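Below you'll find the structure I mean.
Shown here: the complex without one of its protein chains, the others still in place.
Which chain is which? They are A, B and C, in the order written, and residues in each are numbered from 1.
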Amino acid sequence: MLEAIAGANDGHAGSYGADPETERFGELVREEFGQEATGFPMLNGTGANVAAIRAIARPHQAVICASTAHISIDETAAPEAIAGVKLLTVDTPDGRLTPELAATRLADPADLPHVAWPALISVAQATEVGTVYSPDEIRALADFAHDNEMLLHVDGARIANAAAGLGVSLNEASLGSGADVLTLGANKNGAVFGEAVVFADPVHAKGFEVLRKGSLQLASKMRFVSAQLNAQLADGLWREIADHSNSMARLLGNGIEWTEGAELGQPVQANIVFLSMKIEPARRLVESCAPHRPLLFEAGEAGIIRLVCSWDTQPEDVDTLLGLIREAAGHNH
Amino acid sequence: MLEAIAGANDGHAGSYGADPETERFGELVREEFGQEATGFPMLNGTGANVAAIRAIARPHQAVICASTAHISIDETAAPEAIAGVKLLTVDTPDGRLTPELAATRLADPADLPHVAWPALISVAQATEVGTVYSPDEIRALADFAHDNEMLLHVDGARIANAAAGLGVSLNEASLGSGADVLTLGANKNGAVFGEAVVFADPVHAKGFEVLRKGSLQLASKMRFVSAQLNAQLADGLWREIADHSNSMARLLGNGIEWTEGAELGQPVQANIVFLSMKIEPARRLVESCAPHRPLLFEAGEAGIIRLVCSWDTQPEDVDTLLGLIREAAGHNH
Amino acid sequence: MLEAIAGANDGHAGSYGADPETERFGELVREEFGQEATGFPMLNGTGANVAAIRAIARPHQAVICASTAHISIDETAAPEAIAGVKLLTVDTPDGRLTPELAATRLADPADLPHVAWPALISVAQATEVGTVYSPDEIRALADFAHDNEMLLHVDGARIANAAAGLGVSLNEASLGSGADVLTLGANKNGAVFGEAVVFADPVHAKGFEVLRKGSLQLASKMRFVSAQLNAQLADGLWREIADHSNSMARLLGNGIEWTEGAELGQPVQANIVFLSMKIEPARRLVESCAPHRPLLFEAGEAGIIRLVCSWDTQPEDVDTLLGLIREAAGHNH
Partner (left out) sequence: MLEAIAGANDGHAGSYGADPETERFGELVREEFGQEATGFPMLNGTGANVAAIRAIARPHQAVICASTAHISIDETAAPEAIAGVKLLTVDTPDGRLTPELAATRLADPADLPHVAWPALISVAQATEVGTVYSPDEIRALADFAHDNEMLLHVDGARIANAAAGLGVSLNEASLGSGADVLTLGANKNGAVFGEAVVFADPVHAKGFEVLRKGSLQLASKMRFVSAQLNAQLADGLWREIADHSNSMARLLGNGIEWTEGAELGQPVQANIVFLSMKIEPARRLVESCAPHRPLLFEAGEAGIIRLVCSWDTQPEDVDTLLGLIREAAGHNH
């Protein structure tokens, strides 16, 4: 990534996107997502999600999402305050929406004009708990959305891990299966900064250049963002990195399944592992592996710990972590 | 109310609140809610709630409320789009928040700066399902709010019915028991148009005149709103009207308890009655008493019907309705 | 107006607009503005303007208006904070925009994406300084707007006075001459409360019922607003009232032209008179006729006083006021 940035260091390149790296990004997007697709480099994930929502839903409308969605629990109230939308959240067993679950938040026309009308469904691919949607599942959600006058947004902060885990292309995991707009994550897959928004249909991309600026997401020296996106998209580097993180997560997951007193809270389908333990050992573990910054969710007697593997996680790191888990669970070897 | 409006028809009175009726409203507010209280006539209930929220919470902050709250399900996304807040909803057994329930939506400081920080708790008095908070319960919520750097808002669209049902003053049912800001309902208690916002502490009222204008809620001929508020506040007319609606609701509730195949979904504490029946008779009933515009909530095999008694409901109306309920439930007399 | 309200006092009418008075309003709108027109009763003028803007312009876009526009100087920052738009103001000689003046605020495509793109021109008919646009002038602005991918909004807080002054219909003074959306004023022409928004094209009216609610402008007992609008629209009552105010303004204007030391700041074309005097006598006058609440604008050595005639201004009032003006100007007769 640093090489990509250094390579983009051409002081005489145009600003605000009028540069060869950004042009190249446009081409790579069309190669991956089809000739109609348009990609826009952005500054961060929350900004990319909120701008994508603003492009589709109008203030006073609503967005249906899982109650675990990043846009609901990890973006302060930015979708509400900046996009002006209400988030209609749905509890899910594994972080994944289905048409049936989404249907529970559809507005009853009889309740108009009092209720906020959903204009968008937003799903995370992979989800915040590390599960993924198959292309067919994306397709089913897209069809459901379109049948109900909504569009489908994919928060792809971890789209690389999802696509690698599914063994499909980025496109098949999102727009190519019917979704309308994608937050294309780069940050969680190794980039220093920057993400992108990709629209499947030029109609929805119309005017987005101004909306990006108005959403505080325009990089003046955009080539440094584009260069990183390009490095990930070209030659499948994204898949290489994601495959590595995913395999480290599987390694960790397998180890946990063989550890007494510990079990998986969710199937391991991408680079996130949910470890379920009794609350006491869970607290001990979180303390002992503080440098890994695991997140602990307490649920009565149980503790759920979220562990993320990344491009620089090594098998030794997994071993060390498994050692700590066994120790916390009371099994020293 | 029409008399009150006609009485306010003095074309030479000042506009935007510089008139004797509005001055009188200020006095009546101080009499009822204490010498520190400040009242502001508003145009409608959603506007009063949203402006009250804007006065306390800043965009990107949050408001804790019951998942049945009017601000959550009946005001489109106005609290989100105009006040810029996230609503953190809590499921409740009977529409009423408790400190324990509210505590489930407190932000974990460890999650800062990613989560929206709650600045306000909002409760409806009476709730949207017709239950009421005792002054002690309001006090407990206010204490909990203040202990956690929040304030307490009471959506008093039905404050008259609540206070009458509790046998306490409007003040005891709200600000006098620790709440910080009150939406003082008038519309549902007979007014033609208009509501008010009342602040307990002048600190929170500071600048609200501009915020009211900026929230699209400034009446140019404010005397016509104030006159109606005054008519309700003076001489306890509000209680007289509310007592009537409440007693009609009790009459209806008693009748339902004696009806086989029908039961109460919530205790009758104000002017709203929740009738629970099997889904089939419920649908028949809703059809047969369409002019009463009952709301039907379908819940699997059960149907919950919301029936509201108002200032002009008569005992005969209750009888007729009970007849229809019995008929629907399959018991003709 | 009070009769109209009393006449609408049918407790069993539907709420939120499902009532005969509101249905009748829809018919009267179609009669006046054409079969494609749709009218929505609103609560106040600022709310009507802001909701109309929200219906057309998206947050981050802009609205071109005169620097004297009510939306710019008399609505706090509601258009900005609630509609999310930038107001691009233009100084005008007489409160009236022209295509040439509006063109000075068009965005240069070369400045994209950094500038706010104007989506709407907004003009007041009559203007805030009492001047009017002929139907041809409205047409020219509408053509200019449409040629530049904008729409035209008419803030008709004084549309009745303008149409009466021009001797044309409400429609010819606004939508019939090419404008797309009209704030139909009622308040300044005698109504107790309430205004309306009228769209020429159903495409722009789509979803406005929800947007009205979300803009804090939905009246639960809408029939009381509709009844007043109907009383004004039916049988040309609006013209009768406006003709009266306008002729009182002309009377006042003629008297001023014959008064030494006083002159007209703007031609009298509706019900507003701008009186120009030296600053000292102007201050004396404003003090002496405080009950008329004249507005004084100080401009160096000159004072401009804004005087508004209304439905209840009588010739004797004009005489008294002229006497005070002569006295202030130092000419007692």
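Structure notes:
Everything that follows uses one rule, which is that a contact is a pair of C-beta atoms (placed from the backbone, for glycine too) under 8 Å apart; a residue touches a chain by one contact, two chains touch by 3 or more.
Here the structure is a predicted model, which is why all the values come from computation and not from measurement.
Within the full complex, the residue among B:P59, B:G178 or B:G194 touching the omitted chain is B:P59. Only one residue from A:A163, A:V210 or A:L251 touches the chain missing from this view: A:V210. Shown as candidates are A:I5, A:I138 or A:A205; the residue that touches the absent chain is A:I5. Between the chain not shown and the residues A:V29, A:A78, A:L229 or A:C309, the one that touches is A:A78. By the touch definition given at the top, subunit B reaches the unshown chain through residues 16, 54, 58-60, 84, 112-114, 116-117, 207, 209-215, 218.
Residue positions on subunit C in contact with the hidden chain: 59-62, 73-78, 80-82, 84-87, 113-117, in rising order.
Mapped onto subunit A, the interface with the missing chain covers residues 2, 5-6, 9, 11-12, 14, 43-47, 50-51, 75-78, 81-82, 187, 192-193, 210, 213-221, 224-225, 291, 293, 310, 312.
Rule of thumb we're sticking to: only the chains that are shown with their structure count from here on.
Inter-chain spacing, taken between the CA centroids of subunit A and subunit B, is 40 Å. Among the residues of subunit B, those in touch with two or more other chains are 75-78, 81-82.
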